[in-house]
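In this view, the complex is presented without one of its protein chains, the others remaining in place.
Note that the chains are named A, B and C in the order they appear, and that numbering of residues resets to 1 at the start of each chain.
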Amino acid sequence: MHLEEAVRRFVKDGQSLSLEGFTHLIPHAAGHEIIRQGRRDLTLYRMTPDLIYDQMIGMGCVRKLVFSWGGNPGVGSLHRFRDAVEQGWPQPLEIREHSHAAMANAYEAGAANLPFAVFRGYLGTDHQKHNPDIRRIACPYTGEELACVPSIRPDVAVIHAQQADREGNVLLWGIVGVQKEAVLAARHAIVTVEEIVDDLDAAPNAMVLPAWTLAAVCEVPNGAHPSYAHGYYKRHNRFYTQWDPVARERDSFRDWMQRYVMDCRDFGETWSRLQEDGHV
Amino acid sequence: MHLEEAVRRFVKDGQSLSLEGFTHLIPHAAGHEIIRQGRRDLTLYRMTPDLIYDQMIGMGCVRKLVFSWGGNPGVGSLHRFRDAVEQGWPQPLEIREHSHAAMANAYEAGAANLPFAVFRGYLGTDHQKHNPDIRRIACPYTGEELACVPSIRPDVAVIHAQQADREGNVLLWGIVGVQKEAVLAARHAIVTVEEIVDDLDAAPNAMVLPAWTLAAVCEVPNGAHPSYAHGYYKRHNRFYTQWDPVARERDSFRDWMQRYVMDCRDFGETWSRLQEDGHV
Amino acid sequence: MSDPARADAQAVSGYSADEMMSVAASRLLDDRTVCFVGIGLPSEAANLARLIHAPNAVLIYESGTIGTRPDVLPLSIGDGELADTARTVVSVPEMFRYWLQGGRIDVGFLGAAQIDRWGNINTTVIGPYDKPRTRLPGAGGAPEIATSSGRVYVILRQSPRAFVEELDFVTSLGGGPRRQGLAVPGAGPQKLITDLGILEPHPETGELTLTALHPGATVEQAKAKTGWALQVADRLTETPVPSAQELEVLRALKKRTAEAHSGDV
Partner (left out) sequence: MSDPARADAQAVSGYSADEMMSVAASRLLDDRTVCFVGIGLPSEAANLARLIHAPNAVLIYESGTIGTRPDVLPLSIGDGELADTARTVVSVPEMFRYWLQGGRIDVGFLGAAQIDRWGNINTTVIGPYDKPRTRLPGAGGAPEIATSSGRVYVILRQSPRAFVEELDFVTSLGGGPRRQGLAVPGAGPQKLITDLGILEPHPETGELTLTALHPGATVEQAKAKTGWALQVADRLTETPVPSAQELEVLRALKKRTAEAHSGDV
C-alpha cells in the first residue's frame, strides 16, 4: 500500500497515535505524511518525542502529548515542543508526563490487552502531582504498594522497520524499543519498511510481526531519516545538529516544513529536495 | 563447572526449584544429578512436568508441585506423579494447580521482581476452589476484575541450552518457553549446555543470558535427552513411549532409576549405559 | 479438485468415524482464520484444513510458534517441527500475554476429557479433587483459550463417560448458566465436533444441541452416547461424506506422522 493511502485510510482527526522508535527506526516519512494530510487534534504517545514530533507539534497537528523524554538527543531542546508548552504556539499543548519505565510498562500492558500496568516506580518524585494517571496499588499477597498507570492502547501505531516480505510480514532488528508493543497495543498499525524482499530469512526467535497483525505495510526507503535503519544507513547526526537553528524560530521552521514536506507529493520528493539542497 | 559441583553448591533440601523447558531443552541430566544427590523436601515449579519430574517425584525428592499440565506428551499419564497424588507413594505430594497463562504470567512477574501478576484468566473455572493463591484484583481505572497470582521466584532455576561461550554467556533458540523468565526470577540459575563454543555468533536480538546472571554453566552433551535440543538432536519419541510401562510399576521404575541414575557417576555414564542397552 | 460425484463414491466406500470427525472439524476452519491449536485431534483437524481449503489459516501453538506449517503432526505441543516451520517463535509468556490475552485469536480449538451440556470442560480430575479416582493432566492453556479466543471449537469422541451430566471439575468455561454475569471476552464453545455429528449451542438456552449427524449415525446412537438428555435441533443436517481429497490428504498426513515419530533420536 502507498503510504499516502495508508495514512488517509487509518489516521483520522482526533485520534490517539503512537509513532514509536527508540532513536532507531523512527518513522519520519510517515510523520511527514500525517502532517501533509493536515491531521488535527491528535493525541500523541511516545517515550522519546524528537524531531518528527517537534514537526507535528509545530505544524499544529497535536492537542496532547503523552511522553517520558522530549529532546533532540545529543543536541538540546525541541524548540517547537517548548514553544507550544511555554507560549502556546501554534496552539496550547496538553502534556501528560511519565518516566520511561511507566511508558514501557504501559505499552506492554496495552499489547497484553490489560487495562493497567503495575511496576516499581515513581518513588518520591513529583510526577504524581501533575499526572493524575499515576496511582498506587497494593499487592493482594504482600500488601506492598506499587505504582500503576493506565495501559497505552492507541488508535493507530506507526513504526518503521527494515524489511517486509511480499505477504507483508515485517522483520526488524537491532534496537527494537517498544515497537512490537505499540503495534500489538494499537487498533491499527501502519509499518513503513526500507525494503520489500522475497524472503525475510529471519533468525529463529527474530522479531517478526505477522502480516495479519498489520493494517498497512508501505515500502519507503530512507523512511527513518534522519534516524537510522540498522543494516541500511547510519544516524544522520549532522541533520540533528542542523535542525536546532531551523526549529528555533517559527519562520525558519515553517519555511523548512513548506519546502521539504508541504510542497512535496511524498517522501520520495522530500528526499530528492534534501539531496538537491545538499542536506543528504 | 561440573554439574555435580553446581548441584551440590546451589541446590539444598527444602528449596524451591524450577527445572523448565516447554517440550524442548528439558534439563534431564540436571534432574538426574539432583536425584543422585538425594535432595529432599523440594518444592518444584514447572508449567509442564513430564518425565524428569515424574522421576524426581518417584524417587522421593519432592514435597510440593506447582504446575499447569502434567503428563507424558502424546503418550499418557505420569504414573509416578499419579501414584503420589492418588496413593501417597513414596510420600504424599502437595499440589498447587494453575493454568499455563497463570504460570507464564507468574514467571514473567518473578523475572520483573514483582510480587504478583495480573492477567485475564480463570473465568468460571474451579481452580480457585482448590488453589488459594488465585485471587481477583480490580483495575484502579476501569474497575474491571482481573485474575492475579503470586509471582514465581524460585531459589534455583535449572535449564538446558544449546551453547555457552568460554565466558559463560548462554545462547538458546527455537522454542524458548519460560526459560529466560525462570532464570531471571530465581536467586541462582544453573544452566547445562550442549556445547561450549569460542563464539556464540548470536543473531541480533537472539536470546542470550549473560554470564553474570548465572550461578553455573555446565557442559553436558545430550543433557536434554529424551527431550530435544534444536540444532543438535531430535526429540526421542520412542523413549517417551517406552517410559510408560517402566514408570507404571513401582519396582520397574526403581530398577530403572537404580541402573541409569543412582549407579551412575554422572550423566556421561547414564548415556553410556543407555547406549549399551540399546536405548539410544 | 477431483470430481465431487466420483470423490463421494470413493469416500463412501470406506472411511472411519474418526476420519469423518477430523474432516468435519477441518471444514469449520476458514481460510485466514487465526487458530490457537490444541495438541492431538484439534491439531490434526487444523492442519488438515490448512492442507485442503485454508492454506492461509494461521496456526498458533501455545509453545510460542506462530503461523506454523508442520509437515507432520506434532506429538507434543513443542515439537521442533513446529518451530522449524513457523513464521516466528515467541516466548511462552509473550504467547499468553500478547497473542492469546491480546485478543488476536479467532478460534481456540480444544480437545477435552469430559464435557457437559454447556460446553464446560474437565481435564483435571475424575472424582473428588483431593482424592481423585483418576488424576488427569490438568489445565494447560485451556482455561484462557476458552475465554480469550473469539470462539471455541471442541473436538471429542462421544461416549457417556466423556459427555457427562455433571463435571467433577470445571477446567475451562463453556456457555450456559456458569457464564452468566462473567465478563468473558470471547463467545465460548460454538461447535462440538464428535465422531457422530456436530453439536452447537441452542440460540436461546445455550445448551449444546445436536445440529448435524455424520452419514450413517443416528439420533438414537448420539443420545445413547451422551450422559445427559441430548437435545436435537428441529432441522438436523447431514454432514457431507469426506471427499477423496480430504481422505487422501488426511491419510497421507497421518502416515507421514507415524513414520516420523517411530524414528529414534
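Brief remarks follow.
Throughout what follows, a residue touches a chain if its C-beta (ideal position, glycine included) is under 8 Å from a C-beta of that chain, and two chains touch if they have at least 3 such contacts.
Quick caveat: nothing in here was measured; it's all calculated off a predicted structure.
Displayed chains that the missing chain touches over the full complex: A, B (touch as defined at the top). Touching the chain that is not shown, out of A:P27, A:P154, A:G177 or A:G223: A:G177 (per the contact rule at the top). Across B:G14, B:P210 or B:P245, the single residue that touches the chain missing here is B:P210. In the complete complex, the residue from A:A101, A:A215, A:V246 or A:M262 that touches the missing chain is A:A101. From the options A:Q15, A:Q37 or A:S77, the residue with contact to the unseen chain in the full assembly is A:S77. Considering the complete assembly, chain B touches the hidden chain via residues 111-114, 169, 180-181, 184, 202, 204-208, 210, 212-213.
By the touch definition given at the top, chain A reaches the unshown chain through residues 22-24, 47-48, 67-71, 73-74, 77, 81-82, 85-86, 97-101, 104-105, 107-108, 119-127, 129-130, 144-145, 174-178, 180-181, 225, 228, 230, 233-238, 240, 280.
Here is the rule we go by: only the chains that are shown with their structure count from here on.
Shared contacts of chain A and chain C, meaning chains that touch the two of them, come down to B. With centres defined as mean CA coordinates, chain B is found 40 Å away from chain A. The centroid of the Cα atoms in chain B and the matching centroid in chain C are 29 Å apart.
Looking at chain A, residues 112-114, 204-207 sit in touch with two or more other chains. Shown for chain C are the residues in touch with two or more other chains, namely 83, 89, 97, 101.
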